[in-house]
Structure formats: structure tokens, C-alpha cells
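Working notes for the structure below.
With one protein chain held back, the other chains of the complex are shown just where they sit.
Chain naming follows the written order as A, B and C, and within any one chain the residues start at number 1.
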Amino acid sequence: MRLDLDPRTIAQARALAAKVGDPIVEMAKKHTTVAVERATLRLAGLAGADPDGTPWVNHLVDAVRADVGLEHGVALPVWQALAAHDNDLSRLAEEAAAGQVTFHLPEGAEAELAAKHAREAVGVGIARLDASRVERERMIAEIGDAPRKPWIYLIVATGDIYEDIPQAQAAAREGADIIAVIRSTGQSLLDYVPEGATREGFAGTYATQENFRLMRAALDETSRELGRYVRLTNYASGLCMPEIAALAGMERLDMMLNDSMYGILFRDINPVRTFVDQRLSRQIHARAGIIINTGEDNYLTTADAVEAAHTVTTSQLLNEYFAKEAGLEDWQLGLGHAFEINPDVPDSFRLELAHALLAKTIFPDAPLKWMPPTRHMTGDIFKGYLLDGFFNLAGAMTDQGILLVGMMTEAVVTPWISDRDLALQNVRYVMDAAGRLGEDFHPAPDGFIANRAREVLGESIDLLGKIIDEPNGLLDAIADGTFGLMKRPADAGKGLEGVAVKSEAYYNPASTILEGEE
Amino acid sequence: MRLDLDPRTIAQARALAAKVGDPIVEMAKKHTTVAVERATLRLAGLAGADPDGTPWVNHLVDAVRADVGLEHGVALPVWQALAAHDNDLSRLAEEAAAGQVTFHLPEGAEAELAAKHAREAVGVGIARLDASRVERERMIAEIGDAPRKPWIYLIVATGDIYEDIPQAQAAAREGADIIAVIRSTGQSLLDYVPEGATREGFAGTYATQENFRLMRAALDETSRELGRYVRLTNYASGLCMPEIAALAGMERLDMMLNDSMYGILFRDINPVRTFVDQRLSRQIHARAGIIINTGEDNYLTTADAVEAAHTVTTSQLLNEYFAKEAGLEDWQLGLGHAFEINPDVPDSFRLELAHALLAKTIFPDAPLKWMPPTRHMTGDIFKGYLLDGFFNLAGAMTDQGILLVGMMTEAVVTPWISDRDLALQNVRYVMDAAGRLGEDFHPAPDGFIANRAREVLGESIDLLGKIIDEPNGLLDAIADGTFGLMKRPADAGKGLEGVAVKSEAYYNPASTILEGEE
Amino acid sequence: MSIIRPYGDTTGDGMVQVSFTLPIKHSKVADGAALQLANKMGMEPAMVVHSKPMGDDFTFFVVYGQVNHLVDVDKVQVVERDFPLLTPKEANAVIKETLRRPLVVVGACIGTDAHTVGIDAILNIKGFAGEKGLEYYKEIEVVNLGAQVSVPSLVEAAVTRGADAVLVSQVVTQRDAHLLNTREMSAAFREAYPAGERPLLVAGGPRFDESMTTELGVDRIFGRGTTPAEVASYLVHRTTAKEPAA
Partner (left out) sequence: MSIIRPYGDTTGDGMVQVSFTLPIKHSKVADGAALQLANKMGMEPAMVVHSKPMGDDFTFFVVYGQVNHLVDVDKVQVVERDFPLLTPKEANAVIKETLRRPLVVVGACIGTDAHTVGIDAILNIKGFAGEKGLEYYKEIEVVNLGAQVSVPSLVEAAVTRGADAVLVSQVVTQRDAHLLNTREMSAAFREAYPAGERPLLVAGGPRFDESMTTELGVDRIFGRGTTPAEVASYLVHRTTAKEPAA
């Protein structure tokens, strides 16, 4: 089911998005960040943390930065120093943390040698990404895949990885195709990735390499039991976006929340920092065969879903542009949108259908991620359960790729085990009873639904045009509160101090490899 | 929204139903029953009961029957005797009950005089029916009508008229267009109508003239408060069908449950008794401007809703035939059907749409009564609430006239005040959000939905053909368990002893007037 | 573990959901009253997450909170099946061998209750949940009196037919109709039969508490989801044990 929209209008929208996105990509190419450098070290195999929990990658990047600055990247100074430390990255990091190492920026042949060693080391990490991807494909071929679309996406969020695991397994058994482990509040603003298995997140569980590993192993077990590969999702978002992408790629996570603007808008992270981090994280996802999920749904939690519908479309077009530039393919673009119209608005369900069909029509090959009502959920769990049912119906009628299952307790608590069970039952009923209703659903070419979709697309084109007209394009638009009503100037926000303009000497083996330059 | 069915097929089905129904009408014309005679006396103004609660109409009919039999009707013996008793029907009944009167069947001029007086007395009751009808029309014109279709139909069932009243008023304020007071279990098998205001029904409140009056008065008050006329419904069903119809007509009830076969199938009432009682009750409803509701939904509580779908269609065709014969018009035919397919059946919702559209296509001018899921409701109130939402959606998409609101506690208790409130909220959401979805809903002419509808209509035609082929037509079919899987032979069942074949001398002023013979 | 607590999303969190209506106008005081009730139910802390006026006199509430009660699983008393589950074939064989005549079962919906689907599920050949009903058993003679049978006519039928067991169904429970009717029924049988000779009395329906046999004067109660084989097996167990094999 697609809407009959003029393909030229869609092409025009895409061209405008490219025009908006291009300067941002150029800017991203010119900068590096502490997170980008740490991600590089993680790919090179540096893991672990000191007894206080500060990861060695942080120690090492900080030490390099103190001695030679960030602008050259850490690879050359680190691998130059490494030869004198038994080629042991951990030892180097430890000693650097203890102030026993002074870093230099090598030049000439020395630099070339360091670069070669760095490339080899990072190559091992990239090979691990490749291996995970192959392993995923192998397992899916062997075990079987999710039986139908949309894939059913469920959240666990106890804060304790050891409670999350049985809940995730139970959810998979009840029918989830994808498990997302929600992160603890606050993690996105940590400028390091916590270590080890964790048990005390608030409203979510820390994203750590070990938690990734534990959960993936548990779901592998359950996948075999169920005869279908259950996907695992986490967040490559916040101040450690590229590092988490690297860990996820190596631990065979399957999808990652990864938006080009979410951190800026909703976590007040500096825009430059975000765009730079985002680019490497997406290059890693592209390589690891990970599907990204973008966060347009979030706009509708602060802005009105009817008034701001075109900002969702605009952001989807931008997310698509940045994703493609980073090497992601259509099948990896879980572009977000949401069922967030106030249920008291007349014809709200038909408006939702219009918005959802618009996205499907513009991005026919992307596995769109359909997010449930949250903002207009209340303590009336019965009404909420009904609303979720209509959300599911809209998802089925408009052929969404990924269905994030809504919880009747949305306004009350993070999901209980029974909430998930009831929610899956809701999905199952709707899919079985009315899943094929799309066959009978034919909005008139000039009817309410098609007209609304055209209106939103038109508004989105206007907005892109306006953004192009701003002196600093997208950065100005973000500063003005265009998205989600949040105003975020380019020279403010968290993590700005972790950004550096690349020098002439800058070298980063990870981006070099990922951009296919060798 | 109508299905594209061949009008000749529909006409064929109707013709077959007439062929099945005609012998039953002929049979009905040849018989009378105690209930028919009591209804006649009620129209003539005889009300009240002895101190033990036995109504005077019962005493009087029994006394006449004891003296001269039932076959001549009670009018002639009663009005012949009445002259000698101050023309006071109550006094006559009292004295007859005390064994102080002997009845005779008058002949010749005496008979003509008795008939004349009887006609006059019954005429007063008929005038009251007319007056109620006029009053209803006047009130609707003055106060306003239900704002939109489907009319929202809600049940109260506390067993206590004084609890029912505030609940009914609350339900009306929350949006109900129609209030139905459910009857106590067991009343349908009472061969008399209880008297006065009652407070102790089981799972329903007794249908009495006083309860009718109290509730109608309360709803008149609420109608004025709300600026829309709230309709009142009860049951003209069971052993006192025509009597209750008369009381309802006089007390300005607006709709009555009244099915041609329900009592036979579900209360094991004798078929002849039912068809005879039914005919007078419908003549009264026709005159009083009452909308009848038929009970096809009930079949699907004992038979499977997919397998037995064609029995619903068949019964609707028969109910239509009998109703038209009795003088009812299309706008008075609340033909029943229900959303009772097992929700585990694949495509269950689309099957429901097919069935609902079939009815709408065959009976485009009748206010179809759409009944909610009951059989597959369980103690899982959340799932039930969702199912009710999809029921509401099917009602909206297929343009039903009367929507009986489903309750999430269907499998648990008779509705609580909060169940009704939540249920109305459910209806409101669905109607506001998706009420106009029908515009976008276009089942393909040869798609799943249209084919299913054609299949059911075909099966119904086959069944009507088979019934015609039975030696005793419909009576044999009923005896065989064709409807609702209940086997009810014509010579068994409750209330048979209250039936008599009319004599040559039979006279009944009520049917004479209602059939327009004068 | 025999001591357990409700589980929301963490072991031991004790979380439950409650909804109810109070006959009071919507207000802050009403919310407070709802909280008081939740506290009395042992919920502490409790949150009124939804309160909705229903007219001027009623408010509906949804409350979430933690109950401080512990459930001791070892103390749970349930009526577990204390007889072997037989196939129709086995049941017939036992009856043939021990009773040496068909087992006579009289069934009915008593009082004003007309919900026959439940008792029919047990008695009719068609059965329930894939199991055939008692009519299918060659050695069981079934007399199904149908709906709205008065207690005197039930007793009469039991006597005339020489019933070994009487099965009554009660589905309507409003105002405890099912309890009143069942008590009336068992009292009538106590009166009609000499002590020790009355047929086995079995009640069934979706809202019965299966442990109330003594209060209701019956031998056994079957609740929601009962299958015909369970009933047949019970009847065989009880009626054939009384008469020891020759």
C-alpha cells in the first residue's frame, strides 16, 4: 500500500535534504572527538577500566591529549609509543594513567610505521565486526528469521542485567522478534562507557560491553530454542556514540538507536560533537550490518504530532542522507515515526494513517520503525490498551517494518512483565484478525488521507528550503528550535570540550578502513 | 458502504423467506393464547394484581377459560358479563377470582353489543399507544434526537429499579442514546407480568408497568437535561410477549427486544405459543412506533459464528417477513447480528466485516443492531476491552444503526458503573478517531470480504430451500436444531397449555383494530 | 520457594494494579479516599494514577502500588484431582465391572438459570475442549433436563430415574444466585432421600469456589475449564468405590 504522490516532489525533497546535509558532513570530516578516538582504541582491542571504573581508553586518550593535543588523532602518538611498551595497549594505558609516559607526534617514516601498526591493530577490530556480521547471517540462515513483518520490538528496562535477561527471554518466547535493553538515565551524558555486568541503572540498564555479551548470549540460546533469530538492540547515542557502536558491532548487536540529532535536541549535547561522533558510529554500523533506528518519534513527545508532522519527515530525509553518506544501505534504515496524535483530535486515526503512509511512500525500502503512543497515554490503562491496539492496526495497515510494542502502563511505570505479555497479546490479536486489512484499504487519490500526506510533504519541502536559506543552514535551524521545539546553539551543549579540529597530520585508521581508502 | 451483491440473489432470498414464513402466519392467525387475551384486557385498561401478586388479567382470563374455554377469546364473555358489574373491569376480575361470576359466550345481538363495548374499551388503550407515539415524536422534535448513528445502546441490570435509575441516568449523561433495562432471569417463563416497582431481580430487573413508568420518567428528565431524547428499551419476549408489548406501548418505551424464535430456542417456549404471541406483540409495536430488536446474536452464543453465519441471515430474513406482515416498517426493524467470531480465527476481523456488510447490504433501510462479543470474552479484561474496540470499529466501518456497547467484564459480572463508563469511552474514541474510516474501506469486488459475504448468502438460500422442503417447513427446522443448535419440537415446550385454536365465534377487538379491519 | 510476593519488574517488588469506583464526587479528597482504601488493602506506597469523574456522585480510580503481604504457597489449599483420570474406555470398563449396570446421571441448570452451554459441554456427545461428553460413554446413561429446572422436578427426575449422580450447573452469580440455588438443591435431596442413599451431588459453573462443598452440601464442585473426562472419572471413582467389586 503506497500513496499516489508525485515522484518528482519526493525527489525534490531528497535533493533539498542533501543540500542541507552536505555542509554538515563536510564539517564532520574536519573534526575529531574524544569519543571517536576512544572508539578507535576499542577497535584496536583496548578494553577494561581502572579500579575506579574509568576505562583505559579514557585514560589513554586523555594522556595523549595532554601531551600532544587531540587534533592529530591518538593513533600516531599511541602506536609510536607502543613499540617501547611491549606492544601492549593495556600496559601503555596503565602507565600513561600513572603519568609514566610522554606522547609525541611521530613524523615521516616513524609516523608511517606507527600508522601501519595502528591500522593492523584496528583491522583486528574491524575483522571482528565482519565476523559478527557473518555469524549473524549464518545463525539466521541456520536457525531461521522472524516469521513476518513487522518485526515485534520489545523493551526491557529493569536496571539490572540479571533481571533483564530472564525478562528478555520471556518476551522472546511470547513473540518478540527484537529485544531492546533501555539504558539507565544519565548514561548518555557520561563521557565514558561503564565496564562490566551492571545491576543498578535507573529506568534502564547501563550499556556495557559485558552486558551486551551476556544478553546476546542469552538471546542466542533462546533463538535456538525458538527456531528464530531474536535480534538485540541498544543505544549508540549520547557522548559515547561511536564507542558504543564499536562495542555493539563486536558483540553482535543487531540494531542500534542512532539518530543524527537526538543527542543535540534531547540531551543538550553539542551539535558539532554529535555530528562528528555520529558519522563514525554510522560507518561502524554500516560495516557491522547493524540496522539503525532513528529517533523522530521523540519530536512528537514535546511538539504536537499534527503541527510538527513535517519536522518528522524532514528529519527522516536528513537521517537518510547522513546514513547513506556513512555507507548504510536502505535495509539498514529503521527511520522512526510515531502514533502520537492527541486521541481527542477528530479523525486522529486517519491522520495517523496519512502520516504513516507518507513515510512508507517516501522510503519504500527502509524498515520503518513505528513507535507507539506515549505522550497521550494516561493512568487509564484500559484506554491505553485500546490506543495501543489502534496503533498496532495502523502499523499493520501501512506496512511498517519494525513495531515497537506499546505498553498500557506507559504513563505509570517502566514496563512490568505482565505489561509486555498483555502488549504482545494485543499485537497478536490485531495482526491475526486484521493484519491483512490493508488489502481493503484504499484511500481515495484526493481524499482526506492523501491530501493530508501531500500537505505534510509540502510543509517539509518548505522547511528544508528555509533551512538552506539560513546562514549556517541546519546548525541555525537547530539553534532556532525547529525540531522538537528545542533550541540548541552550535557553540553550546555538553561535550564540546571533547571536539578538536583535525590537523594536517591527523590520522585515524578506523575511518580510513571504514571509508574504504585501503 | 454496501457490498456489490446481485440484487436478484437478494430478491430470491426474500421470496424464499416469505414462502417459509407464510404458513406460520396462517397458523398464528388460527390460534389465540392466554397472553394474547390478557394483552387485550390490559389495552382495555385492566391493571393491578391481587395481594399475592397475581394480576387481575390472569384471574379474569383463567375464569373465562374455565367457564367457556379460550377458543372464543375473552372479549365477548367479559363484556357480556361486564354490563352486570357496573362496567368495572377490576371489580369483575375480583369477583371472578372469588368465583362469584359465571361467564357465557353471547350470541347474536348480545354478542354484537359486547363486541362493541369491548372495542370501545380496547380503543382507549390503542389511543394510548397512539398518544405515546405522538408524545415521543413531539419530545424528539422539541428536545432533539441522538446526534449521530450508530445509536449507543447501554444495559443496566442491577435487579433493583431504584439502583437502575441513577445508573441509567449516569449512562445517558456519559453518552448512551438508548438504555436497556435487562430483565431478571426467570421472568420470561412467568406466565404473568409482575406488578409494581421491584427491587430484587437476579441479574436483571423485572419488567413491570410501574418500572417502565419510573424509568421512562427518569429518562425524560435526563433527556431534557441533555438536550437529546434518550430511548428506553425492554423485552417483549417470553410467555407474556404481547402483554409486555402493550404495557411498553402505553408507557412510551421506544424499542423492544422481540424476536420471532428466541423464546422457542432459548427459553424452550412452545413454538406455536411463540408465533401467535409474537404476531400480536408486533402489531402493537407497529402501532406504537416502537423499534423492535431481534435476537440473532443469541445463535452465535451457542453455535459457531463462522459455521452458523448463514443461520443469522436466514433468521433476519424471517424476522423481516414476520415483522412486515405485522405492520412494522423498515425503520422499526432492529435486526440483530453480532461480533462473535473466535478471535483466534485468522482474519477474524475481516470475516466480521464481511458478515456485517452482508446484513447492511440486504437490509439497507433497517437500523441494524450490532451486538458485541460475549462468548469469547474471558476474565482477561484488557483483551476484552481491545476486542470491544474492534467491535466498535467494525460497527463504524459497516454503518450499523444501533451499537450495543460491549463490556470488558462480560465474562465476569453484570456491568459495573465503571464498566459502562469505560465502554462508552471506548466507543467515543473509536467513533471520533476512525468513525469515517469507511470512506477509505473498499473491499475488492472479488476479494476476501465480498466472497465471504456471497458464500454466506448462498448458504442461507440453500437453508431456506431446505426448510421449504420439510413437511412442516419452519416448525420442522426448529425441531431439528437448525437455529442455535437448539432442538425444539412444535408439540413441546413451555406455555403450550395456554394455546387454543380459535373458534368460529372468536373475537378480539385488539387484533381487529390493529389489523385495520375497522 | 514457598514465600512469594507479586512481581512487577523486579523480584520482590510486590507491585499490583487495582481499580475501583467510590461513591464520591471527583476531588482531591476523593483521590485521598482512594489512597486510603489502597493502604487498607496493604498497598504502601500506592499511587492514584487515574481518577475520573463519573457524573457528580462517583469517581473511578486506577491505583498502582506495592503490597506488603507475603503469599505462603505451602499454605494454599486447593481441590486437586484426587482420583485417576480415565479414558472413556477405561471408565466404561470400570463401570461394567463394578456397577454391572449403567451409571445413571441426571443433569440440569436449576433455578432461573438458563445457561446450558456449560452443562451441555459436560454431558452432550459433542463435549468440550476436544473431549467427548458423558453421553458418549456407553456405560453412562445421561438424562439432561436442560434449563431453568425447579428443584422439586430435579429431585423427582432423580428418584424416578434412579440417579447415581446429579449434576447441576449454575452460571448466574449475581446476588449469590448460584449459592442460594445450590443450597436449596442439596437440602431438598437431604430431605427426599434416606441418609447415605442420596445420589452423588455435583455442582459446576465458572464462578464457584471449589472448596465450598461442605457449605453447599454437595460432594464436589467443578469450576471454569472443567472437561468431561474429569467429571466422568470422578463419578466413576466415587460411585464404583462405594460398591466394592463382587
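Following the convention adopted for this analysis, a contact is a pair of C-beta atoms (placed from the backbone, for glycine too) under 8 Å apart; a residue touches a chain by one contact, two chains touch by 3 or more.
What you see is a predicted model; the values in this text were computed from it and never measured.
Colleague: Considering all chains of the complex, which shown ones does the missing chain contact?
Modeller: When the entire complex is considered, the left-out chain reaches A, B, C.
Colleague: For the chain not shown, which residue from C:His69, C:Arg101, C:Lys138 or C:Arg190 touches it across the whole complex?
Modeller: Selected residue, touching the omitted chain: C:His69.
Colleague: To test your reading of the contact rule: which positions on chain B touch the chain that is missing from view?
Modeller: Touch with the absent chain occurs at residues 157-158, 160, 163, 167, 378-381, 409, 411-417.
Colleague: If the hidden chain were put back, which residues of chain A would touch it?
Modeller: 157, 159, 166, 169-170, 173-174, 184-186, 189, 200, 202-203, 266-268, 301-302, 411, 413-414, 416-418, 421-422
Colleague: For the chain that got dropped from the picture, name the residues of chain C it touches.
Modeller: 4-8, 11, 15-24, 28-29, 31-33, 35-37, 40-43, 45, 47, 49, 58, 67, 69, 71-73, 75-80, 207, 209
Quick note on the criterion: only the chains that are shown with their structure count from here on.
Colleague: Taking the mean of the CA coordinates per chain, how far is chain B from chain C in Å?
Modeller: Those two chain centres are 33 Å apart.
Colleague: Counting only Cα atoms for the centres, state how far chain A is from chain B in Å.
Modeller: 61
Colleague: Mark out which residues of chain B touch at least two other chains, giving numbers and ranges.
Modeller: 422, in rising order.
Colleague: Provide the list of chain C residues touching at least two other chains, using ranges where the numbers run on.
Modeller: Only 52 qualify.
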